[in-house]
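Removed: one protein chain of the complex. Kept in place: all other protein chains.
And now, chain A:
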Amino acid sequence: MMDVKKIREDFPIFNVKPHGKRLVYLDNAATTQKPESVIKAMEEYYEKLNANVYRSPHYLSVLSTEAYEKARDKVKKFVNAKSEESIIFTRNTTESINFIAYTWGMKHIKEGDEIVLTIAEHHSNILPWQMVAEAKGAKLKYVYLDENFRLSMKDFEEKMSDRVKLVAVQHMSNVLGIINPVEEITQIAHKYGAKVLVDGAQSVPHMKVDLKKINCDFFAFSGHKMLGPMGIGVLYIKEDLLDEVPPFLRGGEMIDEVYEEYSTFAPPPLKFEAGTPNVEGAYVLISAIDYLERIGLENIYEHEAKLLEYGLEKINTLEYVKTYGPMDSKDRGGIISFNVEGVHPHDVATILDEEGIAVRSGHHCCQPLMRYLGVPATVRASFYLYNDFDDIDALVEALKKVRKWFK
């Protein structure tokens, strides 16, 4: 069992009292709060080891370079990747996906090829592929959901063919919470010779992710959704593709030799990290991972599963609230999307905010999914390790108030 009361004490943000109320933070799919150890690490970086990496032979530069490489090693172990060369630091998931679209995608996707996506993808895993498809004359194919709001594996298999060069799929949906069977998807895709990119923005913070097991070719996630700072993200490229992927940005740090007319590149991962990287972000990410590992990803996943079950049960007792997602809580993260009958999600969110409850309302960067569900928008409550049953009770009580405003 996790001691949520104690965990909460590690997060200074809970001293903030929105509109004089206790903060009930249920917007974790957007970004998470930071424990004190992470906030401290930020200061520590600039107080004790700040210098540019790889360039200078002095004491501080050695320290910051070591810290940066330690972060890479930490991330590698955290997601069980095979080698450090596969771990590339970016700004966030969005940049990681664009990275692959602009490099591998623009080089290897040709006219008549197909890219398979799911209808629940975040815009960050749609727009880059629309760009590639338009530039190359390739086609996008969407996999839809079954009647229980889960990815239809039957539809997926039907969409697969030798024309498919890439499958781009989210590990966990930021709207429905569904966890896709990415291991199985990868197996099937590889049979057709297609590469697989997994958007792990919502999975890595909430469950144990094992990249050796998943065996996908590319994987992306963001530090800020896993207790880390904004501005640091990760792109994983499988070892055997490191040479096939050209550099994204070009300039300092990523070179071997530069002549007037041409250059040769450093070996990966440096080949993929042009310019001064976010060393501070990488360093602080170590603290975030330390914190998560101390609590244990399995414990966090289990805790959220309990919150989800309790939340669904409670919210579904309100007959004027409709939830979107599977009826069961198996293979599902701690996310509940819903609507209050006759009330627009923004009005719901504003009234909840008056009670100190932070939720997101809108399309959640998933307009194709909203259209598919037949709703303009939803309210979304998303949980993390510092949430408890009291938070859900507060949400349910506030939803009753919403109903009172809009009789």
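Basically, a residue touches a chain if its C-beta (ideal position, glycine included) is under 8 Å from a C-beta of that chain, and two chains touch if they have at least 3 such contacts; residues count from 1.
Definition applied: contacts and distances are computed from a predicted model.
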Worksheet, complete the sentence: Its UniProt record identifies the chain omitted here, from "NifU homologs involved in Fe-S cluster formation", "Cell division protein FtsX", "Iron ABC transporter permease" or "Phenylacetate-CoA oxygenase subunit PaaC", as "NifU homologs involved in Fe-S cluster formation"
Worksheet item: Of the listed residues A:Ser83, A:Gln187 or A:Thr350, which contacts the missing chain in the full complex?
Response: A:Thr350
Item to complete: Check each of A:Asn92, A:Ser361 or A:Ser382 against the chain that is not shown and name the one that touches it.
Response: A:Ser361
Worksheet, complete the sentence: Touching the hidden chain, out of A:Tyr59, A:Phe389 or A:Trp405, is A:Trp405
Item to complete: Identify the residue among A:Gly112, A:Gly251, A:Pro267 or A:Pro376 that touches the chain left out of the display.
Response: A:Pro376
Worksheet entry | On chain A, residues whose C-beta touches the chain left out of the figure | 19, 343-347, 350-351, 353-354, 361-363, 370, 376-377, 405-406
